[in-house]
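I have a structure I would like to understand better, so I am pasting it below and will then ask my questions one at a time.
Removed from the display is one protein chain of the complex; every other protein chain stays in position.
As written, the chains take the letters A, B and C, and residue 1 is the first residue of each chain.
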Amino acid sequence: MKKVINNAEQVVEEMLQGVVAAHPQYVKRVAGFDVLVRANSPVQGKVALVSGGGSGHEPSHGGYVGRGMLDGAVAGAVFTSPTPDQVYEAVKAVDGGKGVLLVIKNYTGDIMNFEMAAEMADADGIKVAKVVVNDDVAVENSTWTTGRRGIAGTVFVHKIAGAKAETGADLAEVQKTAEKVIANVRSMGMALSPCTVPAAGKPSFTLAENEVEIGMGIHGEPGTHREVIRTADETAEHLLNKIFADIALGAGDEVAVMVNGLGGTPLMELYVVNRKVAAMLAEKNIKIAKTYVGNYMTSLEMSGFSVTVLKLDSELKELLFAPADTPALVQF
Amino acid sequence: MKKVINNAEQVVEEMLQGVVAAHPQYVKRVAGFDVLVRANSPVQGKVALVSGGGSGHEPSHGGYVGRGMLDGAVAGAVFTSPTPDQVYEAVKAVDGGKGVLLVIKNYTGDIMNFEMAAEMADADGIKVAKVVVNDDVAVENSTWTTGRRGIAGTVFVHKIAGAKAETGADLAEVQKTAEKVIANVRSMGMALSPCTVPAAGKPSFTLAENEVEIGMGIHGEPGTHREVIRTADETAEHLLNKIFADIALGAGDEVAVMVNGLGGTPLMELYVVNRKVAAMLAEKNIKIAKTYVGNYMTSLEMSGFSVTVLKLDSELKELLFAPADTPALVQF
Amino acid sequence: MANVIAAIEALADIIIANKEKLTELDAAIGDADHGINMARGFEAVRVKLAATTTEDIGAVLKMVGMTLISTVGGASGPLYGTAFMRAAAIAQGQTVINNDTAAEMLRAAIGGIKDRGKAVRGEKTMLDALEPAYEAFTQGMAEGEALPECLELATAAAAAGIEYTKTIIATKGRASYLGERSIGHQDAGATSCYLMLSALTALAKQHRQEA
Partner (left out) sequence: MANVIAAIEALADIIIANKEKLTELDAAIGDADHGINMARGFEAVRVKLAATTTEDIGAVLKMVGMTLISTVGGASGPLYGTAFMRAAAIAQGQTVINNDTAAEMLRAAIGGIKDRGKAVRGEKTMLDALEPAYEAFTQGMAEGEALPECLELATAAAAAGIEYTKTIIATKGRASYLGERSIGHQDAGATSCYLMLSALTALAKQHRQEA
């Protein structure tokens, strides 16, 4: 394991210190906790958004704390859901009186820990609502599983629900908008190489020199299958077709696209993928309102990418285009 | 070599198509050339900025085309300076009557090709000026070498000279500001692992499991030496001390900082580095006006980072904080 | 049974000693952190234990549960944390424990895990070690066995349970994403349950010998 770190046990703590040192205009730390909140938290008269999860997905989620997106982000140990007390501190630090929406990715651990935090906040009289993001179509969504995982589509939830909250909407409305995003967002990824959790010291899986994992999760969870690496176009086509199979999209529909790098993929390759994604959408006469290409929801140094498609209506589109000002996503 | 590409020979072409598909609001292609220019080029009444170089450093330079930064970017083959005819087309496409500043990184090839382009543009009566960025303190700046390399500090030149151009300054003034940035910016990097040029098919060097290269160039050029990997803090300290040894910085000075990932480094690790960089500057009572942490000038999937320090005066600071709206750098 | 502090120490020892093994099991079908998570939790428990003087089993177990909840994270933090909290409620105010109380504590712990995780036996989780263990424990009691023997039976049943997890598809937790591909792999959480039971058994036997 070769990493630019000091100590595997201290990596989250030192990262958070580095984030605060870099972006004091955006974020501050809740003292004693692995929680970043807006520099001006709590913002009064606005529903607050809190997300979080295991670390290792940077810039998720601390990078999205700022105007137009999140109010707080909770950082668990690498790839490990944060504990309830941490989430609870975040909720208390950001509540501006209009309640707090928890944006949770659909993992057993995240759900349980965030739920326990919500119970704690409830007991304090803080209004808390939850949404669970489950955009990963690689996983079958049956009653026999814990359902689909939450991956890069979560960033669209932050963006759009965050913009909704800025309008002054109440908690139920913000929750409803977040749920609309979740209902309309689908993603799927693939990996060329694994990553190494610092505390584990070695990669959690291995792939042969010519092998890739299709449907890979963002914590190194195995995907649908392995195959010999194909061209960027063939791979993008496979992922996008899985998405098309899961959500009705046709001529005249409008979407937002995210081609997300998992941490170790050159931007050059992400753009090669985006070329194919755009071409496939054009072929179906689906209009692309906005495209994001870059590292938005990573898996440490994993090499690979995911494709996310969000079906827009006029509300979602307007909110997607609303300004945002955060360390990792700025738009006018 | 495992890459998300279709064809090593087509990778630059397909990337450019992917960029245009993703960011039509920002950039358009000069037909038939590997040149991206602002969607509204040529902008009248403003000095235009053109940069470029080999591909593989994304988001450099196409990602910085937009309001407040570049007007045009020329993409060479991977790690290979673009040819004069390509640069010449970029100059013609962006010139809005006030002349064009070429921002060149100090590599023999880049200088010769951009110079030939400048000669061609001159012959057309287009006013062209040049600046050469050489921020890499890993390389000795003696008359016996071709001088220092241009690396991540180039992004500060784009940002600040770009902002200057937006003020309506004339070509000589924009050039002077760019030169001031160059005089005050220093960088140094290190690599944990090599990268593979698609057309070459294999890494251009190898490092042992516990070895790193200090002073690595962004094209895989060897650095000052190899060593057994040390902690993030020790490594950051080494790089920053090399920078301190090269530029007078003391209590009360104000700087901008960039902790730049080379493509394969998790953002988490870059923030761990930034923590140390910020601490060392604080120790010297040097004020950090603004910090950038992320992948700004990459080397494909190379793992490693560089640290850049830019000494500010009031002009540079004001221009650094000016708005920018480009695919890879947006600030209000 | 030895005092509760020694018991918790034994749990911490065995979990920390098996950190890598548990992480490796989780790597195969999960996200390679179960051992790391549990070891982090029990390191924190160890620190708290050093400052613990009470002999109230309920108080100690509550401390363990709260510490696990606030340090483990992931799925196992809330699950084990809740389990210890529920067991603590049964043992509140007590300083020694008989077979009946031990069985009730185990049942309450299992109930906590089910409430929190919404799983049932056969879904390839900790429950596949704990529920058979509970049944074996009460069966031993019914046959008149003493605590060490009951624990031994429970541990053996948990061992069989972790073997059983290899044969089934995961339908809860992170391994469920794998579907059929989860077959053949042993569940990490069930394994940590088994390890804790085996540590308690060893301690109970050793304690009797010393007595």
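Going forward, a residue touches a chain if its C-beta (ideal position, glycine included) is under 8 Å from a C-beta of that chain, and two chains touch if they have at least 3 such contacts.
Not measured: the values here are computed from a predicted model.
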Missing chain: touched chains present in the view: B
Touch with the omitted chain, as defined above, among B:26, B:107 or B:296: B:107
Options B:146, B:210, B:241 or B:285, residue touching the unrepresented chain: B:146
Touching the absent chain when the full complex is considered, from B:3, B:219, B:276 or B:311: B:219
Option from B:82, B:263 or B:327 whose C-beta touches the chain left out: B:82
Hidden partner chain, touching residue among B:1, B:171 or B:199: B:199
Those residues of chain B which, in the complete complex, touch the missing chain: 54, 76-86, 107-109, 112-113, 116, 138-140, 144-146, 149, 197, 199-200, 204-205, 217, 219-222
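The working rule: only the chains that are shown with their structure count from here on.
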CA centroid of chain A to CA centroid of chain C, Å: 33
Chain B and chain C, separation of their C-alpha mean positions in angstrom: 55
Numbers and ranges of chain B residues touching at least 2 other chains: none
